[in-house]
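Here's a structure for you.
Only a single protein chain was left out; the remaining protein chains are all shown in position.
Which chain is which? They are A, B and C, in the order written, and residues in each are numbered from 1.
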Amino acid sequence: MPKIRKVLVANRGEIAIRVMRTCKELGIATAAVYSEADRAALHVRTADQAFFVGPPPSRESYLVQQRIIDAAKQAGADAIHPGYGFLSENASFVRACEAAGITFIGPPASAMDAMGEKTRARANMIKAGVPVVPGTTEPIATLEEARVYAEKIGFPVMLKAAGGGGGKGMRKVERGGDFDSSWRAAKSEAMNAFGNDAVYIEKYLEKPHHVEIQVFADQYGNTIHLNERECSAQRRHQKVVEETPSPILTPEMRAKMGEVAVKAAKAVNYVGAGTVEFLVDVHRNFYFLEMNTRLQVEHPVTEWVTGLDLVAMQIRAAEGEKLALTHAPEPRGHSIEVRVYAEDPARNFMPSPGRITYLRVPGGPNVRDDSGVFPGYTVPNFYDPMISKLSVWAPTRAEAIARAQRALSEYVVKGITTNIRYLKAILAHPEFIAGDYDTSFLTREHETLLGKEDPKLTEMALLASAVHAYQRDQKRAKSLPTAAGPGGGNGGVSPWKLALRRR
Amino acid sequence: MPKIRKVLVANRGEIAIRVMRTCKELGIATAAVYSEADRAALHVRTADQAFFVGPPPSRESYLVQQRIIDAAKQAGADAIHPGYGFLSENASFVRACEAAGITFIGPPASAMDAMGEKTRARANMIKAGVPVVPGTTEPIATLEEARVYAEKIGFPVMLKAAGGGGGKGMRKVERGGDFDSSWRAAKSEAMNAFGNDAVYIEKYLEKPHHVEIQVFADQYGNTIHLNERECSAQRRHQKVVEETPSPILTPEMRAKMGEVAVKAAKAVNYVGAGTVEFLVDVHRNFYFLEMNTRLQVEHPVTEWVTGLDLVAMQIRAAEGEKLALTHAPEPRGHSIEVRVYAEDPARNFMPSPGRITYLRVPGGPNVRDDSGVFPGYTVPNFYDPMISKLSVWAPTRAEAIARAQRALSEYVVKGITTNIRYLKAILAHPEFIAGDYDTSFLTREHETLLGKEDPKLTEMALLASAVHAYQRDQKRAKSLPTAAGPGGGNGGVSPWKLALRRR
Amino acid sequence: MRYFTKQQGQKEAVPVDLEPLGNDLYKLTVNGQTYQVDALMLEHGTMTMLVDGQSYSVEFEENGDEVGVLLRGQVSRFDVADERRLRLRAGSAAFSVEGKQLVTAPMPGKVVKVLVKVGDEVKEGQGLVVVEAMKMENELKSPKAGKVTELFAKEGTAVENNAKLVVVE
Partner (left out) sequence: MRYFTKQQGQKEAVPVDLEPLGNDLYKLTVNGQTYQVDALMLEHGTMTMLVDGQSYSVEFEENGDEVGVLLRGQVSRFDVADERRLRLRAGSAAFSVEGKQLVTAPMPGKVVKVLVKVGDEVKEGQGLVVVEAMKMENELKSPKAGKVTELFAKEGTAVENNAKLVVVE
């Protein structure tokens, strides 16, 4: 396959810029696409070329396959990088690229098909021998069958009413001795509640962690894993903080999970960068959750500890290059990523789009800012409110936490509300510091994470606000021709009245 | 020795901030000092405390030992970090700190004394068996003695008139057969030119490279090296680009030079971070040049490839901790640093102090910006005009060059002139890319490095300037009450006249 | 010169006496304590403030009458007025959650639901309007118990940041 000379990046924001940075370093030209809301966005300026693809709503612009392909043709791009989200996991788009003779930088459509729908993915994984959260999914007819099944998957188990939902008709069974009575109770409850006594069984996962394995494959079936990422700091299934190595993984678990992830990828003839997500319970059993057939938001932490450039690897794999590695590199040191969002944690994480009036980004050793914003940029309210991914590296986890805190303390975003203080509270929380935080952590500790006021700092802020008011008033007084200068005076129109009128 | 709880940083600008960042990560409080010109500087805001030490000229503020020590006492600091420059290599200041009961984060005064003065350092190194540029320094009496000496140090050699200077009375001798006649000619030339026929001999270094070895020692005599830095891209002995590994070093040379550097450090009972500078000639002989008994500006490249934090190591050594490493870590990948200066390469590198009106700092993978400036900051004209050290890491040298280029292309500094384009030209020069550039490179290639205009880009700039003028004029027209709105009109006072008057 | 600083969420304004000493120096007295403050305003609403040797990097963000103060990672919001201004404002009672309260859009977005109508009695914390932005719905609640006296929000319309939505009195 010939070398790629020009890539159209079918995305926006930080990930478009992330991809373009690597292209630039590889000497590959880039083309951007933009919606009406994104004419002023940084990805347009970062690219060598830029093409308009429609109105602000993504379904009328970034998701319109034909427009993206037309832009690629107009640009003379020989490849399309989809980023994440938008068309990145859309098998029909992959086929459209193929039909147009454009290389899609990502897995083949068939791999997306195999992993795209949850129950199909689950069936495929079971066939491949990958552990999934054990469960029947179908109701079980008799008590005996049910007991045998429960013993097979191991206690504790959950009994769930097939007709239920929203937590109703669920019953946890701790041990075999309780099974028969629980089964009968569950069935009668289900009948009473839903008029249907069908009950099915699922493994109960205690304090589950979200741990995912980065995999990578070339076009010749060479498939390796690139270690894990711990992503249990989630809010409404939205990852907020990610790190690698996972503080709960032993080298043996890493090897075992890596092996399984590679098996999963091979089962669907995967090519390129992908992520196999697992749930890990308190007993350190792990179960396949889903596979993301694209670059992951949190890929920088993997890049930090492996020294690899995953985007460069994606491009090389798409060019038909053979994988240079034969096995996972030993993770070196520790990396943490925090996602800076335009949102207000104190107001139920309400999005805070708007104009960024001032921006100061952290610097210094081993700090990486992946961002798509700039001072004067207006964060539009059509897209994801993430404004930056801040990641750090350090030799140890404790040092990485300290460095992430230091970097966050340097981050200044004015004009919009961000979650920076909330992120600092997560990193300072004893449960996070201890390392064994499960997916319920952020929700459970919400109040604590909103933080308390330090009265000393409030007093200093109060002093500052008084000086600010004084200087503001001085400036207003000066800008009025009739004002009597510093200190006030009362001839002519009151500056206050004028100031108020100006509103 | 007890743990350090508060550090006074006796410096300004980027290095003060660099030190404070590590202190913050270690949980150590920081105190800044500032001159009258630096009240608004970033290091004042980065520190937990800040103390005024005098008028702008350094000799009246940053160099006044008593003021620094008084500030440290006032702050309750238990240690002083001197950064580089200013008091960092001042043995009497080290003694003053000792007398005041404050830990000086750096080597003992005795090591500074031993390395502080060039001829004394040279004598000490000869005694320790460290190779120095061979030469007599004193005139030689007879031809026979001279010939024996020349053969001992090896050809080519330089004959230099003791009474001469500025290149006069110098004569290069390529081989032994030419020695006698050259000697006689040199003596007679010297007599004619200076009335003094005294001649001395020095080894002629062909295409010398400046390669330095980072060393580190604890208080117990454990001394290691941390590999080299190639610093041959110099202008008037000012380093401009640094990298590690040096493209001209073999692992054997690295080991040999490292061993010699450790020997040099041990000879003076060195403690902490230091740098032994060598000249390496075309035959890859290396000679001691001098030792810098402090943290080096270019230490980030060493940090990139070793994963170490040299400032944290300095603090730990000052606390009396034992060195955790027993030998130099294998360099991992490649790192390049470029120094962004407020200067105009096209006007003989004239400094360009002034107000930074806009600043955009590069981001993304493996880019580090060490800087002490911010938008709205006025670069004062009292101090070094370096505004940032930009360093990058990549697995290979070629990738590191590409990444440095990419990062520089993202750097925007407005309000003052910088050398960013010149730095890009260095990185793009075939001699730099080939890797074997000696200390004459920048001077020799000066014209090429100033670069040529791309007429296509100039035409695009011309279009942009026309749109800019149009929008400027529209805005001016609008801001005048009598103007006739967009497109001009000619009633009332001419906007041009008003605009001109306003100047 | 006396200023009154009312922190967001607090009911009472705290008086601060400010005396400019020149050269960016101020004498400030609050809650009986007097501070010597060296405060230099930089561009872009940044201030460097030294109090008893302690260094504070302060970021200001003006938002209407209020100023947000970011200082060592903590954000506090104050409404600061001098005595004259306070008198001017006395009628509008902006310095307290007593009196007329204006609920504004906290971000640009779309009004997807209006939950009240003019004349409705509402409780403190009761939902008034739902605004959608970035695919998330956000319910805006009443800051006090009272009656809806004005209603600017219309379902299905786009609103700018700080747009007036409801008045509760």
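In this section, a contact is a pair of C-beta atoms (placed from the backbone, for glycine too) under 8 Å apart; a residue touches a chain by one contact, two chains touch by 3 or more.
As the structure is a computational prediction, the values presented were derived from the model and not from experiment.
S.K.: Out of all the chains shown, which come into contact with the hidden one?
M.R.: If we consider the entire complex, the absent chain touches A, B.
S.K.: Would you mind spotting which of B:344, B:431 or B:445 touches the chain that isn't drawn?
M.R.: Here the residue in touch with the unshown chain is B:344.
S.K.: Of the residues listed, B:352, B:366, B:388 or B:439, which one is in contact with the missing chain?
M.R.: Going through B:352, B:366, B:388 or B:439 one by one, B:352 is the residue touching the chain not shown.
S.K.: Suppose we count only contacts with the excluded chain; which residues of chain A make the list?
M.R.: Interface with the chain not displayed, on the chain A side: 31-32, 39-40, 44-51, 74-75, 375-377.
S.K.: Over the whole complex, note the residues of chain B touching the chain we left out.
M.R.: 344, 347-354, 357-358, 381-385, 408-409, 412, 414-415, 420-421, 424, 453-454, 457-471, 473, 486, 488, 494, 496-497, 500, 503
We adopt the following convention: only the chains that are shown with their structure count from here on.
S.K.: From chain B, which chain is the farthest off, judged by mean CA positions?
M.R.: Comparing chain centres, C lies farthest from chain B.
S.K.: How big is the gap, in whole Å, between where the Cα atoms of chain A centre and where those of chain B centre?
M.R.: Computed value for the inter-centroid distance: 40 Å.
S.K.: Counting in whole Å, what is the centre-to-centre distance of chain A and chain C, each centre being its mean C-alpha position?
M.R.: Centre separation, chain A to chain C: 33 Å.
S.K.: So which stretches of chain B touch two or more other chains?
M.R.: 375
S.K.: What residues in chain C touch two or more of the other chains?
M.R.: Expected reply: 44, 46.
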